[in-house]
Structure formats: C-alpha cells, structure tokens
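Provided herewith is a single structure, encoded as structure tokens, for subsequent inquiry.
Note that one protein chain is taken out, while the other chains of the complex remain in position.
Then we have chain A:
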Amino acid sequence: MAALDDTQVKDGVDQETVDAVREMAGPYKHGWNTDIEMDYAPKGLTEDIVKLISDKNEEPQWMTDWRLQAYERWLQKKEPDWAMLDYPEVDFQEQYYYARPKSMAEKPKSLDDVDPKILETYKKLGIPLKEQMVLAGVEGADEAPAEGRKVAVDAVFDSVSVGTTFQKELESAGVIFCSISEAIQKHPELVKKYLGSVVPVSDNFYATLNSAVFSDGSFVYVPPGVRCPMELSTYFRINAENTGQFERTLIIADKGSYVSYLEGCTAPQRDESQLHAAVVEIVVEEDAEVKYSTVQNWFPGNEDGTGGIYNFVTKRADCRGDRAKVMWTQVETGSAVTWKYPSCILRGDDSQGEFYSIAITNNYQQADTGTKMVHLGKNTRSRIVSKGISAGQAQNTYRGLVSMHPKATNSRNYTQCDSLLIGDKCGAHTVPYIEVKNNSSRVEHEATTSKVDDDQMFYCRQRGMDEEEAVALVVNGFCKDVLQALPMEFAMEAQQLVAISLEGSVG
C-alpha cells in the first residue's frame, strides 16, 4: 500500500481519515482484544436471561413483555437452512447474551475515571480523542469543543452503548440520536410506535432472537422537514469471548426529512466463532430520504477458516409515504458467514429503493447476501447493483427478490449482479427471484460471472504493478458503481478494504 503514503490530501478530506486509512494497510487490523473486566450474564438463553437483560437496562414492563413474547416465539422457530452456507451448528446455549465492561456500571466523571483500557481500544480503532471522551461516557464531554469533521458516533461495546457524541448539537436541530436503551427510557412513545413495525417480532429466526435479547443499539428520529446537520454513525465492537452481539437499530425519518447513516464494525481475532444477529429497522415517511451505508469488517476467520463472526442480520426499510426514498449501500468484507438481505418495502406511491453492494469473500468465508425490493405502490422505482468477488476457497451468493404487486403499476426495477472469481477453488452464485403481477411495470435483470480479465492484468503488470496491486486495481474498477454510492470518507476506507480483503488471493 506504499502508494497511499504519497497521497495528496484533498481539500475537505480530514487528515484523520487519511491516517486511519493508512493504518488499515495489512491483514485484519482489528484482531486484537482488550482485556477488560466484564459483567457477564450467565451463559445460555432462558426466560430469566431475557428478564435480566431487560432489568439491566432498567426497562419498563411493556418492553420486558415484548421481549418475553419474542422469546416464546423464538422457541418455536427453526433456524433457516435455505441459504448456500455451510457452517457447524450454532449452540445457542453456549453463548453469552449480555456482557458489559465493569467500569461502565457507574458513569465516570472525567477521563481520569474511565478505564484506560477502553480508551486504549478506541484510540487503536482510530476514533478521535474528543469522541473517545464521550464514548467513554465522561459527563460533560459533549460540551467540549469538537475538532475537525463532525460525525456523530454511537459506539456499542459488546452489549452496551458506551456513548453517543454530538447529542446536544443534534438536539438543537430536533434530531434524536441516542442508544436504543436510552430511547426506551426517554422516548417510549416513539419506540412503542415504531419498534417491530418494520421487522415484526417473529419475522425470522434471527430477528426473533434479536427481539428477545437485544441489549443495545442506536435510535434515530429526524423530525418533519429536518435535514440532519451531520452524518450519523454507529460503531460496533465485539470484544468479549463467546459473546453474541445483538444490536437493534431503529431509524425514523419523518415527513420531508433527510439523514445519512453510517455503520462500521470490528471484532477481535479468536479461534471460536462468534454470533452477531442484528436488526435494523428504518421507517421512511412521505418525501423523506434515508441513506444507510455499512462497511462490515467483522473478523472473517483466519486463512484456514478458523474462527470469525457469524453474521445473521435482518435489515429492512419501509417507505411508508409517497416519494419516500431509501438507499442501502454495503461493503461486506468481514465475517466468516454472512446472511444478510437489506430490503425495501416500497409502499408509498413514487417511492424509491436502491441497493448497492460489494461482497468480498476470501479464504474460507461464505456470504449469502442480497436484497428484497417489494413494490406495492404505484410508480415505484428500484435499482440493484451487486458486485460479488470470490477468492481462495470462499463461496459468495447473491440472493434477491423483486416483486411487483398487481397495484404497483408503472413501476420499474433494474437489477445488475456481477460476480468475479479469483482462483479455481471458490464459487460465485446468483439466486434471484422475480415476481411480476402487472404488465405496466418493467423488470430487468442481468447477471454475469467472469474472472479477472487477462488483458487488464497484462496492462497493469506491464506498467510495473505487482500482481496483487493489479488485482486490487481491477477489482476496485469492477466495484466502481457501488463505491461511488458511498459517502466520500467511507469510500476511501472501502477501497482500501477491497485491497486488503483480497490479500494473498493471487499467486
């Protein structure tokens, strides 16, 4: 990655971002773990554990009941087996469902009181000091002058949200951005109204599990007509061993509002696989727009396929009002197993859904990911661009649904999914479902599978690039459509990730 050191920093790009990106060169960077004293709930999942999680978060009775109902439903559900994924059975009783740094039991008063190990963790992850203070939960840190760029961050460390930055400034714009546990306390009417309204309690096995045991996550409410003054971001970190992370994100964009949301995640390198089952619900009202970008970089397991995160995620956006718009962009480079289908319900007339995805699998990684575009309203539009790259012994599947209901007249869908194979031991698969129930709509689907073009490689090699650099360049070009859909700073990080994820895939 030598080339990056000479990069001229353009105006408007934060030096910090550049440094962070520079840091990312090399294999999985976030594989270290922090030795922090943790409070664990006992291993396994029972009704008592669900009650305990609810209790630890000091939740009202209605929330506890909601969780218990989900738990009951979960007991009756079977783990889905239709995805092209092959992994050892997950023992749901061998997991910890709640872990919290001991030092977080009481809020520290100043930076000096914060467990230095947590601070160290965030420093290592490249989160700026001011944000470190807030994330560490230092009281009053929010008033301290901010430096550089403004991105409000909510950080989730194992089971709990450790802090949210820029809350005050967002508040003045009317935006609520806090952890979901805080929202349950402070804005119960919003949570009650929207939680589970996009992804119902018993939607699927993992979402039901999440409903029962989610310990924290982020909550966003953007009031009517408000353009959120800064990008919102959540940072997820799994640190403790044998701990599942079950975060729940709820985003509500009220009429005519706009918000851009970023999500990032990492986990330490461990030999045992860990579970991650998140739910993201997005409600988009009339004329509102939400952009949701993810760079998923959970630990993918080592070169022999040992360890790594099992990532079973349910993400869904509901365009409830007319002209609502939602855009999912995802760069999936991590996790040993990915099971994830960010979806759009296009209910309002003229609403729009977009899905841009890059999924890279290397070594023994497996990804089964895609989207669902459910067209219910008239003149609805959707666009799917999916780029799958498979290297090593990895398996990469695009699985998607485009459905045009009889009343969704004059709607359009365009789908393009391309797969790139690097090496003859990996696999790339495409499983699209297309259901069209009216004739004024047009649905187009295209897919190709190919290998890295010899001519392009030759061209790059001739100009002195080594093979790995050349592959990274070609792959970045292959992913261009999606990378361009990412927010600027994220895009840089993603480009680097693309290169890093493919390290060791050639030669």
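Keep in mind that, in the parts below, a contact is a pair of C-beta atoms (placed from the backbone, for glycine too) under 8 Å apart; a residue touches a chain by one contact, two chains touch by 3 or more; residues count from 1.
The rule we apply is simple: contacts and distances are computed from a predicted model.
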{"item": "Choices \"Acyl carrier protein\", \"ABC-type polar-amino-acid transporter\", \"Cytochrome ubiquinol oxidase subunit I\" or \"Fe-S cluster assembly protein SufD\" - which one is the UniProt name of the chain not shown", "value": "\"Fe-S cluster assembly protein SufD\""}
{"item": "Contact residue for the chain not shown (choose from A:Val153, A:Val313, A:Cys344 or A:Leu421)", "value": "A:Leu421"}
{"item": "Contact set of chain A toward the excluded chain (per top definition)", "value": "82, 84, 406, 409, 419, 421-451"}
